[in-house]
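With one protein chain removed, the remaining protein chains of the complex are shown where they sit.
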Amino acid sequence: MRAGMMRWLRDNKALAAGLVITVSIVVLALLSLFWVPMSPTKMNIAQKLKGPLENGFSSGLLGKDHFGRDIASMLMVGARYSLTVALASVAIGAMIGTALGVTAAARPGFTGAALGRLNDAIFALPPILSAIMLGALMGPGTTTAILAIGTFMIPVFARVTRGAAMQVRARDYILAARMAGEGEVTITLLHVIPNIASQIIVQVAIQLAMAILTEAGLSFLGLGTPPPAPSWGRMLADSQTYLLKAPHMALAPGLAIALAVLGFNLLGDGLSRLIDPRRRIER
Amino acid sequence: MSGNRAPLVEVIGLSRRYALPGGRNLQALDNVSLSVAPGEILGIVGESGCGKSTLARIVMALDRPTSGNVLLEGDDLFALSPRELARRRRNFQMIFQDPYGSLDPRMSVARIIAEPLRLLPERLSRAEKAKRVAAMLEDVGLRAEDGARFPHEFSGGQRQRIAIARALITRPKLVVADEATSALDLTVQAQILRLLRDLRARHGLTMLFISHNLGVIEEIADRVGVMQAGRLLEIGPTAAVMENPREEYTRRLLAAEPTLDFLEQPA
Partner (left out) sequence: MSLLAVNNLTITFRNRRSTAETAVVKAVSFSLEAGETLGIVGESGSGKSMLSLAIMGLLPGDARLSGSIRLGGQEVVGASDRALDALRGREAGMIFQEPMTALNPAMTVGAQIAEGLCLRGGLSRADANAEALALMEQVRLPEARRRFASYPHEMSGGQRQRVGIAIALALKPRLLIADEPTTALDVTVQKDILDILDELVRERAMALILISHDLGVIARSAARTLVMYRGDMMEDGPTVQVLRQPQSDYTRQLIAALPRRSRRSLEGAAP
């Protein structure tokens, strides 16, 4: 049993590393709901710009920002917003995108082509641009960020699922289902989606990384979660002025973003290796 | 074999043209007429691109002809409303070539075999379904417990047995087998042919058996039709066509088939 586990770890290094990183981030984010080292909004001018542990534990594990707020605590709470935005936007993109993708695959004629062009049109709008437009309409905020990133994700998922669904639809078991009197909707729900689920899951992990990066970009520009709620992107923006005096202010959120992106990408890579049919089909 | 009983299937003047890119057309089927009597196995033989698979798909109402009719028990398949067609599907089912592609890898074998049961007019209870699936599994030489397993746990030949069980579960009047043994190893092919002959003896199967392999056709078919370039060149009792082919093409096909006759030549 133990040997089997070690072996699995060795064969799936990327997946294991990705799991460790992402689970730690999620745990820290959840922990922040109940406990943080210090209040992330409480200012303490006396400690401002102090480096990690510069004044012992009172200056915090990762130091203080320009208002003397505790950076470690801000990162933990910020992770919550990052993950919320990422999960919600990827959920929107995955659900609508998959629905569009499998529909386009089921109707290869005019409908499919029209959906394809619609996708291209949406894809042409970068999330930053749609966030600015949405922000002008409904003001910056978490919802704006979710909608902007989610919209951007729709064509990504639509493309991946359309291609995968077309491959599945070429198999004879789809013909057999038709011989069993199943309509296109039933075939899609019963045969197509279960057979492309693994590809969707891989894409979810990869797009979560993308979403975290984009969310950081949006809040860097002031288009994300508004203050005083801490966010990784704005922490990075705030650090610019103090880059030379207090580099830890930039390093902490920068590394947090990089680590989260790396974690989800490793997870996606590992999952796709795990479900690669060439590795799965063994007899 | 045919003779006085009314045919189960009549194919009349069937043509199918596909539009190719560049404005050209592909005449996949060209005025094909044939009939299959109840209880008969009609073999269709031809090389790739001869239209035999198109014929199978149209007889199964998976594709529509450009012109011509398919009559099943006297009713024109393509004049039926979609609802009525769906209702009739229980009467005709299909076995596919690739036993790896014709079974949904995410479904248990029992679910795969039970899939066409939705075509039956009566709603079956879960227990009744399970009973029929188990009986069907044993009918095709598998064990009733195999229903709980998944396709990847089976060999190619066993998978083809599962596909046969699925095709027969609604007790269809007509089964179309499109190259049903072509992807199988020789010894497995012989087993599947034996199974089909056996099922026919027990249940009185009517089949349209499509293959590129003359030897296989001879093993199973009562009559054989030879197709080339969308046309049905000749059709007749299997032995007659094999022994005394009328068409030059049939002779070429027979001569090209590798047999052990070469042993007669000194090495």
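By letter and in written order, the chains are A and B; residue numbering begins at 1 in each of them.
Operating definition for what follows: a residue touches a chain if its C-beta (ideal position, glycine included) is under 8 Å from a C-beta of that chain, and two chains touch if they have at least 3 such contacts.
Quick caveat, the model's predicted, so the values are computed rather than measured.
Contact with the omitted chain, checked across B:S33, B:N244 or B:T259, is made by B:T259. Contact with the omitted chain, checked across B:D76, B:E128 or B:D185, is made by B:D185.
For the options B:E47, B:E145 or B:E247, the residue in contact with the chain missing from this view is B:E47.
Of the residues in chain B, those that touch the hidden partner chain are 47-48, 156, 185-190, 212-216, 218-219, 242, 252-253, 255-264, 267.
Note that in this section only the chains that are shown with their structure count from here on.
Note: centroid distance chain A to chain B, computed from Cα atoms, is 49 Å. Partner chain A is touched in their complex by these residues of chain B: 60, 62, 86, 89, 93-94, 96-98, 101-106, 112, 115-116, 118-119, 152, 163, 166. Against chain B, in their complex, chain A makes its touches with residues 171-173, 175-182, 191, 194-195, 281, 283.
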